[in-house]
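For this view, one protein chain was removed and the others were kept in their places.
In order of appearance the chains are A and B, and numbering begins at 1 in each one.
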Amino acid sequence: MSETVLEMKEVHVRYDTDDGVVHAVRGVTYSVSLDETLAIVGESGCGKSQSSFAAMGLIQPPGRVPAGEILFREKPGADTVNVLKFHRNSRQMRRLRGGKIAMIFQEPMTALSPVHRIGMHLDEVLCLHTNLGKQERFERACQLLTDVGIPDAEKRYHQYSFEFSGGMRQRIMIAVALACNPRVLFADEPTTGLDVTIQAQILELIKKLQRESRMAVVLITHDLAVVAETADRVAVMYLGRIVELADVDTIFATPKHPYTIALMKSVIGSPLADDGRLQVIRGSVPPPLEHVPGCPFHPRCDSFMPGVCDKVIPEFLPADEKTITACHLYSKKNGN
Amino acid sequence: MPPLLEVKNLRVWFPKERNFFGNPRTWVKAVDDVCLTLRRGETLGLVGESGSGKTTTGFAILRALTPREGSILFCPDGRKTHDLAAMTQKQLRPLRRHMQMIFQDPFSSLNPRMTVQQIVLEPLKVNGEGSAQERKDRVRELLGEAGLSDQFLNRYPHAFSGGQRQRIVIARALALNPSLIVCDEPVSALDVSVQAQILNLMMDLKDKYNLAYLFVAHDLEVVRHIADRVAVMYAGRLVEDGTKKQIFDDPLHPYTRSLLAASPKPDPTGRRSRIVLHGEVPDPSNLPGGCVFHPRCPRAMTCCPEVVPAQTLIDGRNVRCLLYEERYKDCPKLQQTGAAEGKIG
Partner (left out) sequence: MTDSSNNSRRDQQSAQSAGETLDVETAAAAPKDMNKVAYYEASQWKLMWRRFRKHKMALWSLHFLIVIYVLFLNCDFFAPNAPDEFHTQRVNMPPQVLYFGFVDGNTLPGFYVHPFIQERHPVTLKRLYSVDETKRVPIRFFVRGRTWRFMGLFETNLHFFGVDKPYTSFLLGSDSLGQDMFSRILYGGRISLLLGLVGVLLTFVLGITLGGISGYYGGRVDMVIQRIAEMLQYVPKIPIWLAMAAAIPKNWTPLTVYFAMTMILACMVWTGLCRVVRGKLLSLREEDYARAAVISGATPARVIFVHLVPNFFSHIIASLTLAIPAMILAETSLSFLGLGLKAPITSWGVLLKEAQRPGAVLNHPWLLLPAVMVILTVLTLNYAGEGLRDAADPYAT
């Protein structure tokens, strides 16, 4: 196993809004190593994006990160630094963000400024994070555009983002993210809204670039098919917590947490799903302002144990040698 | 008995640029020469990439927009056939009860100023169905069908999640006992676990009321699950249609094959290297000549840029590809720069 690049420990994200407190992330723990792809899956609003924003120092007030540690190893063999120690606008954070920790955003349409030529975006990151001269930056930018599969890089460098299709824009986003050889790449739904053929191209491209430039990829998605195709390990999130973490084969074949089990069964074409009627998860995700005591999944869980599940928050512990999960069914004290 | 719906040579073009007098100069050919047949109680999956004209086809069939050419033969009662394409909105109104729609975006398909009761009541009211009391009872019944409790009656749409809204839309669509429902990506905006709930509901209702669905989707797995027959669209044309088994197990058209190969499966054990299709969907206002797929086609032949493929019938299914036309099938292969070889440039 290669060395760990990024480690999240009990990270929390809260928003204190007029209407109440939104506890968007409630203790997320995971780590990623070089060359590895960790997929974070979960339903909309479960805190996938927010947890990665925390690592990028992108949580804006009224949001804050009240607890947790995000340890990042900038160079092989070096000591780790706690990213959360840096203020989001500090020099260190700005140096890491977009440099060694990069991100591809959910909306390629809005992430590129419409009034700047796309070359500008590339030039900007290169200027901020490297000390290359003007001509060298231009050459590197063109090289990057070619790497992500944009032909005629030198001409395209001078075009505006609206002159590109959705797939092309996502390629540009990838080029911007990879400009400084990041160690960790957060890919937040990089293919949502793209067609399957384009999706396949983009995922293939990310894989290829990961192999070539050696980095850890955190792939955020709600599409389990994409996960099955690309991930090495999978973290399933529910209501701001990771409920299960295991390698991709294990989690699809023998999921442990009742939520994961139910999720896998409701996905058409997954190994656990029946051909006829789909299995469904009863109820729906509670709204963000609602507080669920105990296990966040207990109002919808079929293995619900009264008196335990609705009182005690299950700890995130290994259930066996392959899976870590947060469920009382597998914890020593309460397991039957 | 004639089929429920028969679409022949449907064309929907939108004006793109206009000349000085306001007459269109160039067109967006959103739907071009599409033929479809839908039988009673059958689900036809309409798949294709974004911009391929699926929604436009659905809207044209329901006459939410006016087609430029073609006929839409609709026979709701098994006796009289109407050509929807040739009717005015006023003439269409009595037929409206037989066809309904479920929309993609559950957040824009419900009027935010109306309560659930008013929303589901509307089709009944507009069509003068029953007395006021009968209508109210019917609304309760419909909500029950859609899996919603009747304590929701006086709530406004903002009280509901995406999945619940989609149930309200389904209740509204069922109100008049239609025989055809056009479903425009009804589950693609929903989370997986909610998708499953809605798909189950739709399948139950279909069996119960013998509904025919025109099920528009871009997710092939969903279509594989729900459809009986599948039609594949590319850049406004229908490239292939057949039974689900034919399309998924033995696709003929090179585009269908690429699409199947590119779509991911939620099963890590079957991980294979995906055949990556090169290039992108063409701009519908500036389509390539001949076969619209030829710039991306891995099997393109020298005749493909020139000849528009005709609809060819092969064991009960339609394909539009020169590979299957007697006259052209022995043409030499076209040498394309960087065509889809499973590699990205």
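For the reader, a short list of remarks on this structure follows.
Heads up, the rule we're going with is that a residue touches a chain if its C-beta (ideal position, glycine included) is under 8 Å from a C-beta of that chain, and two chains touch if they have at least 3 such contacts.
Treat the numbers as computed from the prediction; the structure is a model and nothing was measured.
From the set B:72, B:85 or B:148, the residue in touch with the chain omitted from the display is B:148, counting the whole complex. Contact with the chain that does not appear here is found for just one residue of A:211, A:277 or A:311, A:277. Within the full complex, the residue among B:10, B:46, B:62 or B:277 touching the omitted chain is B:62. Residues 22, 59, 62, 64, 89, 92-94, 96-97, 99-101, 103-105, 108-113, 115, 122-123, 126-127, 144, 147-149, 152, 154-156, 158-161, 164, 167, 169, 172, 176, 197, 200-201 are the ones on chain B that touch the missing chain.
Here is the rule we go by: only the chains that are shown with their structure count from here on.
Centre-to-centre, using mean CA coordinates, chain A is 32 Å away from chain B. The part of chain B that touches chain A in the complex is made up of residues 49-50, 161, 163-164, 191-197, 199-200, 203, 218, 220-222, 224-225, 258-259, 262-269, 271, 274, 276-277, 280-281, 344-345.
Interface of chain A with chain B (complex): residues 43-44, 149, 151, 165, 167-168, 194-201, 203-205, 208, 222-229, 248-249, 252-253, 262-263, 266-271, 277-281, 284-285.
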